[in-house]
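Heads up, one of the protein chains got dropped from this complex, but the rest are sitting where they should.
Naming follows writing order (A and B), and every chain is counted from residue 1.
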Amino acid sequence: MAERPIRVLIAKPGLDGHDRGAKVLARALRDAGMEVIYTGLRQTPEQIAATATQEDVHVVGLSCLSGAHLELFPRVVQLLKEQQADDIVVLGGGTIPSEDITALKKQGVAEVFTPGTSTQEVVEFVKRSVQL
Amino acid sequence: MEPLSGIKIGGSSVSLAERVLRGDVRATGRLISLIENAPEEAEQELRALHAYTGNAHVVGITGSPGIGKSTLTDRLAKRWRKEGFQVGIIAVDPNSPFSGGALLGDRVRMQDLATDPGVFIRSMGARGRLGGLARATHNAVRVLDAAGKGVIFVETVGVGQSEVDIVRTADTVVVGLVPGMGDDIQTIKAGILEIADVFAINKADRPDANRLVIELQMALGTSGNADTGASARTEGRWIPPIEQTIASTGEGTGALRKAIADHWEHLQRSGELETRRRARYEAELQSVVEDHWRKRFFEYWQQRGHWEQVVEQLLRKEIDPFTAAQQLLSPFLDSEIGG
Partner (left out) sequence: MFDRDALQKLEQRKTAWEQGPVAKAMERFGERSEEFRTTSELPVERLYTPLEVAETEYERDLGVPGEYPYTRGIQPTMYRGRLWTMRQYAGFGTAEESNRRYKYLLEQGQTGLSVAFDLPTQIGYDSDHSLSRGEVGKVGVAIDSLADMELLFDGIPLDQVSTSMTINAPAAILLAMYAALAQKQGVPLDKLRGTIQNDILKEYVARGTYIFPPQPSMRLVSDTFAFCAEHMSNWNTISISGYHMREAGCNAVQEVAFTLANAVAYVKAALDAGLDVDTFAPRLSFFFDAHNDLLEEVSKFRAARKLWAQIMKERFGAQDPRSMMLRFHTQTAGSALTAQQPDNNVVRVTLQALAAVLGGTQSLHTNSREEALALPTEDSVRIALRTQQILAHESGVVNTVDPLAGSYYVESLTREIEQRVLEYIDKIEELGGSARAIEQGYIQREIQESAYTHQREIENEERVVVGVNKYRISEEPPTNLLRVDPVVERQEREKLEQLRAQRNQAHVDEALEGVRVAAGGQENLFPRILEAVTVYATLGEICDVLRDEFGTHQASVVF
């Protein structure tokens, strides 16, 4: 009875409405046995961080295709830290140039996935990062 | 995966329970995880919380998928917030199709509440457990109750037995229905009608809303009462009022809020609250005892490898099941009680 599924929050920060990737990934994570909380479009970093702590997720996956990632992703990391929840792994996805990936990783985003990444790759990454 | 209990978050060595009582969101989230993942470890923390529970009005909200439960919950939560109450919401999805995995999307309808420090929302999936889900939900409610939430909504999708078990732990059960969605009375399981304290006919701007109200009144045997709500309040017996709402605009949710509050008042005034809670504690005690007892018993014999032996003996007719049971139980029976 006491299974311990990995809990993941998939969130769309900012105003971007392209949720194909987020939804496909949410389903893939679900099919891999995880509990996936999806919060829909137009989330502020504050909403995402609050949801992550209330839901006590292991991983937060942020998807943004509008180019606002440098502004939004590190803010989520920062807020989690303020809520003593910096053990939550933050991942990013979207149309993100490689220079930005370096910058995001420096600011505490664990990994960034760009278009063409297979969902299995993300599933494996989530499993590995939660086991650490 | 990291251990869930006994961990120190942010250098604090205070127990999770103590931190829950101080209103620590992180600890509250953690303790609910513990309840879900390691119920026995959670018991240690829950012991410390029991004395602080019993203050919250627990409102169950159930109904078929697509009737707007989350939106209703969102609207109701905002109304209680406006009156200064802290609000807890547990959104249970017992219908996850794959074992273990689940997609929990109820929060989408509650986005504005996410950053309200007076609101705590938690989504729970089924994880293949049936009876356990109701108990986990109940214990999660207990945590939010101790954390000072004045009203706690338990929202569950569907109309099956597991949903009934979940909402039974609520003080007030709201059953949501929608006209023209095949929610005619014939298709609604009798069980769900029996547990309803308040009905919410949502999307009441749809053409066949009145028909659904009449059908419902007939099923309840309250037809002829134009205003069932009034009769509910005048007599000692509670007759479930039928409220019409349009959750998307908020219309009718004020009346629904009032009906729910009336029921709470009725429970308190009539003494039914204590009766219900007494019954609930008794049931809980019984199930906790059974669980612990069963667990101890099987562990004891399985460790000794004796269990399979006895089954083998039964097969070869060397012993009968009744004698075997008595023998297996004997190490646990106090000689004075057992005689």
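By definition in this document, contacts are C-beta pairs under 8 Å (C-beta built on N, C-alpha and C of every residue); 3 or more make two chains touch, one makes a residue touch a chain.
Note that the coordinates shown come from a computational prediction; the quantities given were computed from them, not determined experimentally.
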*Which chains here touch the chain that is missing from view?*
A, B
*Mind listing the chain A residues that contact the chain we can't see here?*
14-20, 23-24, 26-28, 38, 40-42, 44, 66-68, 70-72, 95-99, 114-116, 118-120
*Touch residues of chain B, complete complex, unshown partner*: 66, 71, 103, 105, 108-109, 248-249
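Everything below uses one rule, namely that only the chains that are shown with their structure count from here on.
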*Distance from the CA centroid of chain A to that of chain B, rounded to the nearest Å?*
30
*Would you mind writing out the residues of chain B in touch with chain A in their complex?*
1-2, 9-10, 25-26, 28-30, 32-33, 37-39, 96, 98-105, 107-108, 111, 114-115, 120-123, 125, 127-129, 132
*Which residues of chain A touch chain B in their complex?*
1-7, 26-27, 29-40, 42-44, 46-47, 50-51, 53-56, 58, 83-85, 87, 130-131
